[in-house]
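Reading through the structure tokens given below for one structure.
Every protein chain except one is present and positioned as in the full complex.
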Amino acid sequence: MPSLFATVLKRLGWAIVVLIGLSVLIFSLMRIIPGDPARLALGPSAPEEVVERYRARMHYLEPLPVQYYFWLRDVSKGDFGTSTVTKRPVTSDLAEFLPATLELVIWAGIPPIFFALILGVLGAMYRDRWPDYLIRFGSYIIIATPTFVWAVLFLLVFGYWLPVLPSIGGRLSMGMEVRTVTGLMVLDALIAGQPSAAWDAFAHLLLPALALSLGHTMQEARLTRSYMLENEGKDYITMISSQGVPRKTINFKFLLKPSVIPTVSIMGLDIAAIFGNAFLVETIFNWPGMSRYAMGAILGKDINAVCGVVLILGVIFITTNLLVDIVVMILDPRMRQSRSK
Amino acid sequence: MTRDGENGMNDPLLELSDMSVSFDVYGRKYHVLDGISLTVRKGERIGLVGESGCGKTSTLKAILRVLPRNAVINGGTVSFSGKDVYKMSGRELDNMRRLGAGMIFQDPSSALNPVFTIESQFLTALRYSLPPNTPKHELYEKAARALESVMLPDSGRIMKSYPYQLSGGMKQRVCIAMTIAAGRELMLADEPGTSLDVTIQDQILRLINQLVLDGNIAVIMVSHSLGVIRESTGYVNIMYAGTVVESGNTEEVFKNPAHPYTVALMACVPKLTGEDLSKGIPGRVPDYSRPPSGCRFSSRCKFAKEICLGTKPPRIEIAPNHFVSCYFAGEVI
Partner (left out) sequence: MSVDKKTLKRYWLKYSQSGITIIGLVIVAGFIFLALFGKHIAPYPDHIGSFVDFANASKPPSLRHVFGTDLMGRDILSRIIGAFRSTLLMGVIVLCVSAPVGFIVGVVAGYNKGSLIDTILMRITDIFLAIPPLVLALAIASVLEPNMTNSMLAITVMWWPWYARLSYGVASSLRAENFIIYSQLVGASAPHIIFREILPVCLSSILTKMTLDMGYVIIMGATLSYAGLGEQAPKPALGSMISQGVKYMPAQWWFTVFPALTIILIILGFNLFGDGISGMLGTDEK
């Protein structure tokens, strides 16, 4: 597929342009903040000459474009400066906290797609009968419930009334240890050959991941159902059924594939929303991830940390969308042709 | 080709009698087909003519029982080879669709699934039409031969293609190949080629005519073009707003049109001599949600009398095999 490759390359080019734009946006955001950035970084008790030296070292006295140049130069070397909250380089903070968030988001974002597809197909197949009504009614309620309400609800149910799952406190039970390879705890435990640790890590993941994924899953299920029903009236379905192909083959082959493509193509946005919601869920479940770190940084006005987090999220988001685009191009041959959506 | 068939051996292959269908849209009923009757015998070529939206496509879909979900059958029967299509078991219905009748859709671009290759669609459909456990290479050969018979010689490339990689004419040919590959007895051709270039449309029509003659396939040719019908059918049904207003041997109907609508329709065709520019038919098609209780053409008919508004006109045989649904059939010209 040479055109697939060319399209991907082109998207990659745009991704870089967007990233540069994003860095400008973040840089402007940093400079919009009222107050002296050097004073803000060092705290009110720092002596004036230290602040003065810091100001010169950070090029705060030069014009904004020059400041941006130096900032970008540092950032591209992976240097986001020092966090005023943890007093450590932002980069090493991110390296420590990012894997936990990634693991949570991956679990909340990817496996539920399959449930969503199954529910969507069931809803369409049993249209206007009780399984469909049940799924639709459930999805209305579930979609209407904000993620943080799910998190709080799970905390109440599993933390106090039905303590079968760990609901508070990190990624592993006390006393367990897994050698870090990928940073993804369940995977690392499996690599290390510790199935019980893997299970324990999974149990810790389950509630926060569920809280994050419920709304999106039902949204995707609804989308799949409605595209199934819409496509059911298309000529190509009438045509293939007029040829005497059994209903089951039509539903699971000729109807399902065109109907899931729109669902898959919004996956990138869903993942982004999950990243956003992870901010609260990590705080509520005490999950040692980047979002909780960023939440602390946001509330503590730790500008360097906020910039690092937002830029990293931007990179992740752009990469995810690129991957989603590739999957969509594989599923839908028409997409390989047209450059822009 | 005469109506009775030379040897009288021809039992009807397909018979619609008094078929009535309505569509439910937002709680309103649209009576789209109102008492359609027509008969097709083995190898016969019949035409179905009418303006856009008069129910031609719905008639074809009703035959194959593939009407949209919101369609309601209000009465009448469709029988294929003597069996009531709407009382068939799932197996019988499948058999009818696999070997009995096949439909060619008006717009070839929407009739092929955009995200599957031609091969995948063609072979899946063919697998169910041929005996079970037919090896895949046999299916493939059969499909390739069908593609060649519709003048698509590069079958290998076509099979690997996705619909968007083919031209409209090629897609239409693929659809035709899918319909004839398994050896169906009846082809329902819904305005073939109208969405394509005129020259390509012409080629497609010629191709269909050739195929049905060669294969002794019966065909219902739907068209709003009188020229096409005159050229390629032996018997014609004129439809207006969900009713068949006139039917008869094509030559006879064209020579002696008897229904005011048929007369007006023929007047609309510009003559090559250019002497008479078309006048059009004044008025509009009736509201399908509240159709008149009498003749559906009455609101536009310049001969309409009291009686036309009140009760539906009966079907009268004004000449052998020439039927007209009008109180004043034959008197108006």
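First chain written, first letter: the chains are A and B, and each begins at residue 1.
Just so we're on the same page, a contact is a pair of C-beta atoms (placed from the backbone, for glycine too) under 8 Å apart; a residue touches a chain by one contact, two chains touch by 3 or more.
Predicted, not measured: the structure shown is a model, and the values here were computed from it.
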Among B:G27, B:G90 or B:G280, residue touching the chain not depicted: B:G27
Option from A:A46, A:L61, A:I110 or A:L153 whose C-beta touches the chain left out: A:L153
Positions on chain A where the hidden chain makes contact: 14, 17-19, 21-22, 25, 29, 32-33, 140-141, 143-149, 152-153, 155-156, 159-161, 222-223, 226-227, 230, 262, 272-273, 275-277, 279-280, 284, 294-295, 298-299, 301, 303, 306, 309-310, 313-314, 317-318
Touch residues of chain B, complete complex, unshown partner: 26-27
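Keep in mind that, in the parts below, only the chains that are shown with their structure count from here on.
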Residues of chain B touching chain A in the complex: 61, 64, 66, 68-69, 93-99, 102-103, 105, 107, 110-116, 121, 124-125, 128-129, 162, 164-165, 175, 178
Parts of chain A lying in touch with chain B, wherever the complex brings them together: 232-246, 249, 253-254, 257-258, 261, 331-334, 337
